[in-house]
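With one protein chain withheld, the remaining protein chains of the complex are depicted in position.
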């Protein structure tokens, strides 16, 4: 349960105060505001603020269409056109701010997306809470045999138990020692900025994360992908749902062109054209490497490729 | 008069529709929303959307101050502390979107600030309007004798008239020829993307410009400065007023530490310390070059330095 | 002829001085260094500096592959893998610096790519040269009938002559008046920062432009594209050639996956799968709009789609 009663009460309070505004509002987002969507065992995602809607995207695109141009089609068609042709600036007109609680090793992946604004809980100033990510049994995956980056079968029985025991014991001991180092009868205790170095990467941190819609889509394309690590993908999945409520037309276009879309090389397109012409093409006659051919076959038969 | 009746009617309509929201709102900004502030002879600045307020800045800063920290002082003190110590990320939590109409040569300076989102009216797709910046008499400055970048005295009488006649005539003729090239009986006319090359840099363009508060302050520090070109400074001045209505505490800190603040080198500080100790310091004994000393003297006697 | 004898002499001098270095060097780029590639009637592109090579990309990618990983394949395979899976950070390890002379209306498109470092010739400080872009006869395109952004047939005969006369006359007159305003017997003349506003968008400017390889590829994908305006595409085409000499493996992957590659939506992939299965698919049964279907057909039959 990620929220303390105090936190829940603050959320209730924030949701009780309605204000009038002349700005664009999105009912779907008003319903999300401040509420915590639980993720993993102690994490959450909360919408704290948002700016713009689908109409803000088309408004920005249409500033280009003044006198002398033909009538642009409807909003949906225009948004699909923008997405298809990588016209990214109109999507930058929308902005979202999230409050996220997440394990440090997830935060380390997440922060690699540089085009966002971040304020993180500081372990230099403050003392971290005793909260650690311990995988649920069905997320306790073995190393893949065929893929350095991937996961294999789920560990079970005694093997699973052994791993969970290690993670729980080490987390607990590391935190006990963190506290021991921080304070000690008769002296100041080790500086917080040093004591934190004893804490493992599954401890939870939190931050405010603000990003425009174009860069959010880029984040989601990489992190809601089947090849992303499960522990960040669950965050991306929730944010996908939120985004669909926020800008339904843009999200649908993103889903069609990016999440579900495919990038094919000129070699791959050449093969496709030969196949459409009735030719039997094999890896040997494709000009592609074994790995590329495997990914190509997966795509045209709609089986998830092994990266 | 920068607005057409159609534009004014759209603004009135947008301001007539109130919505309920759970987000933070700023009454001062609600009063600005959609309204056009005239700038120069045909330009304007309009607030189209905003996100966050002073409290969003302190909220982001305080995410760092959890358990075990002393009570942080009031919002004003915290915001001044953040500004003084260049803690920029909390200011990035606020965002503003403006609609700006401005001459092309101003747009060319403005766009050099890369950390913003922009959608500009496209002269590839669309036909530009016949609107040119012609300086008001008191803005018709001569080249400075002492400063390559600066302005000298204002031109007057016949000299002023001669310049204004050139600017008006050439603008008008360039636009007539732009139209002539665009359309012609019996053929398609020159492509818009080519015909526009005949138009001078004082023609007006427009864009949506979205930026976070930290980067807005950076823009304002450089462009609301006495050394900025007058034609961009008048835009910065209006945006300063808007920002003061949006985030009064942050703007006051910005005014004190950045707009009115001074950066002194270690050499300059050493001189200051000697002067405070009663020593008479001259350029010769200061270790500074003539130019640096001139700027230093201007700063400690509060006379605007010649850059 | 874009270079003055003085400029050429400086280039010869710079190319005469060889130095020893321990850094990676690329013979193909050493041959380019400082030399001017002419573009349009007065423009050029020159390589002024570069950092890194194909090996710098794989070195950065391999920092991820320490103990316990399988041997990564050869450099070419690795670079193709990175490109295929949008792993952009290794490509950011290479950097190039160009000196470019280009018309202002081209510069205005170019500068929209924000992730680069730019120092432009300043018309606030300095006086611009009398050099204007006048299209060659085969670049004098009419407005497309079917596409607001596009070009149609080339203008010919009297129609072409009329347009060229306008462009030449107006450019010359605007520059004469620019000079007249700048200096005048017995007074300082109009400030440079004001006088420049009389100059049309086909005047040449110049800048140093520095960018990493990932962002360069992004620029080239958009600007070496058939839908880019001809006057910027000719610059992109030259830079493509230079890049092929600099990082041949990376450029070949870029050419296959990006320049020649195709992004297909999930709808389009579904149609493809049906067609590969022998089904006859039409726009009506495709679920795509008329525009999307037209682009899809162009792609699978390898005819350039009309954007």
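Note that the chains are named A, B and C in the order they appear, and that numbering of residues resets to 1 at the start of each chain.
Everything that follows uses one rule, which is that a contact is a pair of C-beta atoms (placed from the backbone, for glycine too) under 8 Å apart; a residue touches a chain by one contact, two chains touch by 3 or more.
Keep in mind it's a predicted model, so treat the numbers as computed, not measured.
Among the displayed chains, contact with the absent chain in the complete complex occurs for A, B, C.
Screening C:117, C:161, C:285 or C:301 for touch with the missing chain picks out C:117. Here the missing chain is touched by one residue of C:207, C:235, C:257 or C:296, and it is C:207.
Listed residues A:15, A:35, A:151 or A:221: the one in touch with the omitted chain is A:151. Hidden from this view is one chain, which touches chain C at 14-15, 17-25, 30, 33-34, 49-52, 56, 59-61, 63-69, 89-90, 92-93, 95, 97, 117-122, 125-129, 192, 206-208, 210, 212. Hidden from this view is one chain, which touches chain B at 65, 68-70, 77, 80-81, 84-86, 89, 112, 148, 222, 255-257, 259-269, 272-273, 275-276, 289, 291-292, 295, 299-302, 307.
Seen from chain A, the chain kept out of the figure touches residues 103-105, 108, 111-112, 114-115, 118, 123-126, 133, 135, 140-145, 148-153, 155, 159, 163, 166-167, 170-171, 173-174, 177, 180-182, 184, 187-194, 196-202, 229.
Note that in this section only the chains that are shown with their structure count from here on.
When the CA atoms of chain B are superposed on those of chain C, the rotation angle is 180 degrees to the nearest 5. Each chain gets one centre point, the mean of its Cα atoms, and the points for chain A and chain B are 35 Å apart.
Chain B and chain C, compared by their mean Cα positions, are separated by 29 Å. A straight line joining the Cα centres of chain A and chain C is 32 Å long. Residues of chain C in contact with two or more other chains: 112, 148.
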